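A single protein chain has been removed from this complex, and every other one stays in its place.
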Amino acid sequence: MSAVRRPAAPAAGDHILDLDDLGVVFTTETGTVQAVRGVSLHVAPGETLALVGESGSGKSTVALAAMGLLAGNARATGRAVVDGTDVVGADEERLSRLRGSTVSMVFQEPATALDPLTRVGKQIAEVIRNHHRDVSAADAAARAVELLRRVGIPEPEQRARSYPFQLSGGQRQRVVIAMAIANDPALLIADEPTTALDVTVQAEILDLLRRLAAETGTGVLLVTHNMGVVADFADRVAVMYQGAVVETGPVEDVLLRPSHDYTKRLLSAVPRLSVAEPGEGRADERDATPPEASGAPAVELTDVSVVFGRGKHAVHALKGVSFAVHPAETLGLVGESGSGKSTASRVALGLITPTAGSVTLFGADLARTRARARRALRAGIGVVLQDPVASLDPRMTVGECVAEPLRVHRRRLSGREREALVAEVLDRVRLPREVARRAPRELSGGQRQRVSLARALVLEPRLLVADEPTSALDVSVQEAVLEVIRELQGELGFACLFVSHDLAVVQQFARRVVVMRAGRAEEQGLTSATLRHPETDYTRRLLAAVPVPDPVVQRGRRAERLATLAAGRTEERA
Amino acid sequence: MSTYSFLIRRVLQALAVVLLVTVVVFCLLHALPGGPARGILGPQATASQIAAFNHEQGLDRPLPVQYLYFLNQLVHGDLGMSYTLNEPVSQLITERLPKTLLLTVLSAVIGLLFAVPLGVWQAVRRNKPVDYVITTLSFVAYSTPVYFLGLILVLVFSQVLPWFPAQAPQGNDVADILAQPQGLVLPVVAGAATMVAVFSRYMRSATLENLTEDYVRTARAGGSRPRAILTRHVFRNSLTPVVAMLGYYVPVLFGGALVVEQLFNYPGMGLLFWTAAQSSDYPVLLGCVLVISVATVTGTLLADILQRVIDPRVKAGRS
Partner (left out) sequence: MSSLTSLDGLAATPPRAASGTRLAVRRFLRNRLAVVGLGVVVFFVLFCFVGPLVYETDQTHTLLQQVNQSPGGAHWLGTDAVGHDELGRLMYGGKVSLIVGLSAGVLATVIGTLWGAAAGYAGGWIDAVMMRVVDAGIAIPALFILLVVSAITTPDLTGLVLILGLISWLVPSRLVRAETLTLKNRDFVLTLRAIGGSHGRAIVRHILPNSVSTVIVAATFQIADAILLVAYVSYLGLGVQPPATDWGGMLSTGMTAAYSGHWWLIVPPGLAIILVVWAFNAIGDGLRDAFDVRGRA
């Protein structure tokens, strides 16, 4: 069924990484925090161990501890043995000799992982020369170019002379990988290596890592929160929860037959992309248009273009985009970064005035409405934005945040009436009423997003615009927040414009979908049809790149995707 | 943005600023009690003398016309005649400006030579005794009025310990001054002290900030030694914002030169300005303010260009 090489479990004792009762304690301003406790794991040469968990589970701390890269306020206990050397308690000189040669690391954020003022070739050469003093600068530079070629960077001779800011996010991550493999390490630690990347780039980077690891028999410790990535890449999985490992096992066992309660809950919360079975026909398109009874769309963009700047440096953020959101329905707006989906949502909100085209809000053309009338129209909008930290004013209490729309649009209300409405809407988003007196800072990310939702709903709007409302949240929290939105939509009947980069979430959540690409609406239609049987190549590629959290299915999808890619390449050459 | 269009934009901005300065100077000139006439003819002048003077100088015409006339003179390098020294202001300034530039540039360079290593040292030894001591001392240096510092320097290093002369070297040009380097020591030290204080603080915080950057972790993960990371990566990245601050610091340098020149009797623009203030020599005062402002704006411009040279991102228009 699969052509992928599956190394046999090696005999104990020749592990490249051995963690034994590893613990990490952080000393912070507000006391000490036990981030990791009693973690015992191993990685054999040639195998990939995925360390999964939600934020705060301690997975990244384990990775950093294995590199000896913990922050100054952290103290590690136990043992972390890399190729015979215990990293815990090793001095900096010893660690320097180990890092970059025996063990190396790929980080999450390619935007900041490289020195902005040093050419990338030089940064790779530095890693080579750290461990091979006898290599001349010229030889190291030549090897850096070779490494760039190996990680799939086109025109490596020229790119070696680039500064990091001149490369795309995916290319930067390839440079970081080139640095990591420069001295053929026995162990590669990858900490969320694809989290900051678009899904198509993620697939390429995972392919690259898999190929490199297979070529050299490198053991990989992959830290991730993404179950799809785990299914795509890992041989074995360790699940972490609150600093401890709760379950370990082969990837099929853990993802398909989890034994621990936490793993079960986690997996059930992961939104799954439902894919068409081979031979399944495209669903009936007849109900693609909404029920006419619901009347005019809540918001409608007609042929909207947005240009930022002018002249040579003008950026065409939107090019002739049209879509409408109807009452009581959810329209999903999906696309990769730079596709214009956020700009489109901001146009719908009236925060960006379109360069061309028109925006109609509740049947009124925004460009032709007077300021006062426009203000009244806006009382019908609720907004939830991505960042749970930046969305709420840190100087206000939760109650004041939620009450703000009332103060803007219903100024006659008495203080008591306002409090009553706030309490009511907090009930609706299932937050205890007491949080009204709290500061936003005291709440968790998921709670804060619910406060944002409460603020958005306090005026009982006719349109809710949600721009990546759950992408900063863990999957379990995401599920709870989406659940609340769905229920309230059923109760209150608002239209919802839902912007997301996550196809699986949109598939579950939106009735219709618009796929955006480079400022254009590439494809739109019923979610059940468009995301199962896409009409454009782009959407097909996008869907194929999404890893699903089932190792067996994912193996098949990967093989299919790579075959399509190879076929495409042959076609190009022909 | 290309270098070319950047330069044009930046120079136009600088010109706008200089134009605004001329407006300020022009307003100052007309804010004199009784206008420039009273200032030049002295408090004993009668009303008719003032009227005659005003007519003669075109001062009875509408203010905008006068301003344009004033601008026209400026463009032709005519800053008027000194009231007390009986020489064209432009000539007085041309003689002294190079000497002031010598003093300020020397103070700045020597100040930076001390400030940058001190700041890095503090950052590396953060919250250790060395850090506290240098921080305390740089706050002291920053808090000391330059004239008080100069006085102490003279008392200690010229009177008590006869190491350096209390008076700056005299002479008509830069070469004369440079021929007597011992005389420059105390003025330059007085001028550089605040510079060391301010820039060691900047360098400290820039280095601290960079030490927490992700790229440091990447370099460590690649096996680079802490010292190599500091010299190869952190140092350069920390220096860029400090160079940008240099531009903002130019006016403070000139302000310091004003005091230092007076204190050590150094024959530069500061001293010229000072004596002009004592004798109410308005054309000289305003001419000096204009030239110093242009020098400041130019200094800021140079710092901007320097930043573009050392930071490729700024060149690409994203800082």
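Per-chain residue numbering starts at 1, and chain names A and B are given in the order in which the chains are listed.
By our rule, a contact is a pair of C-beta atoms (placed from the backbone, for glycine too) under 8 Å apart; a residue touches a chain by one contact, two chains touch by 3 or more.
Everything numeric here is computed off the predicted structure, so don't read it as measured data.
Q: Using the touch definition from the header, name the shown chains in contact with the chain that isn't displayed.
A: Result: the unshown chain touches A, B.
Q: For the chain that's not shown, point to the residue among A:H15, A:R378 or A:R557 touching it.
A: That would be A:R378, which touches the missing chain.
Q: Could you tell which one of A:R265, A:R520 or A:R555 touches the chain left off the display?
A: Per the contact definition at the top, the residue touching the missing chain is A:R265.
Q: Return the single residue from A:G309, A:G363, A:P394 or A:G568 that touches the missing chain.
A: A:P394
Q: Hey, which of B:R204, B:R220 or B:H233 is the one touching the hidden chain?
A: Candidates B:R204, B:R220 or B:H233; residue touching the omitted chain: B:R204.
Q: Contact with the hidden chain only, please: which chain B residues?
A: Counting only chain B, the missing chain is touched by 13, 16-18, 20-21, 24, 28, 31-33, 39, 132, 135-136, 139-140, 142-145, 147-148, 151-152, 155, 159, 198, 201-202, 204-206, 248, 251-252, 254-255, 258-259, 273-274, 276-278, 280, 282, 285-286, 288-289, 292-293, 296-297, 300.
Q: Against the chain that's been left off, what residues of chain A make contact? List them.
A: Residue positions of chain A that touch the missing chain: 29-30, 54, 265, 269, 349-351, 374-379, 381-383, 385-387, 390-396, 401, 404-405, 407-409, 430-432, 434-435, 438-439, 441-444, 446-447, 452, 455, 459, 465, 474, 476-477, 479-480, 483.
By definition in this document, only the chains that are shown with their structure count from here on.
Q: Using Cα averages as centroids, what's the distance between chain A and chain B in whole Å?
A: From the centre of chain A to the centre of chain B is 50 Å.
Q: Mind pulling up the chain A residues that touch chain B in the complex?
A: Touch residues, chain A against chain B: 67, 69, 92-93, 96-101, 104-105, 107, 109, 112-118, 123, 126-127, 130-131, 163, 165-166, 176, 179-180, 182, 313.
Q: Would you pull the chain B residues touching chain A in the complex into a rising list?
A: The contact residues of chain B facing chain A are 1, 213-215, 217-226, 228, 232-233, 236-237, 240, 310-313, 316-318.
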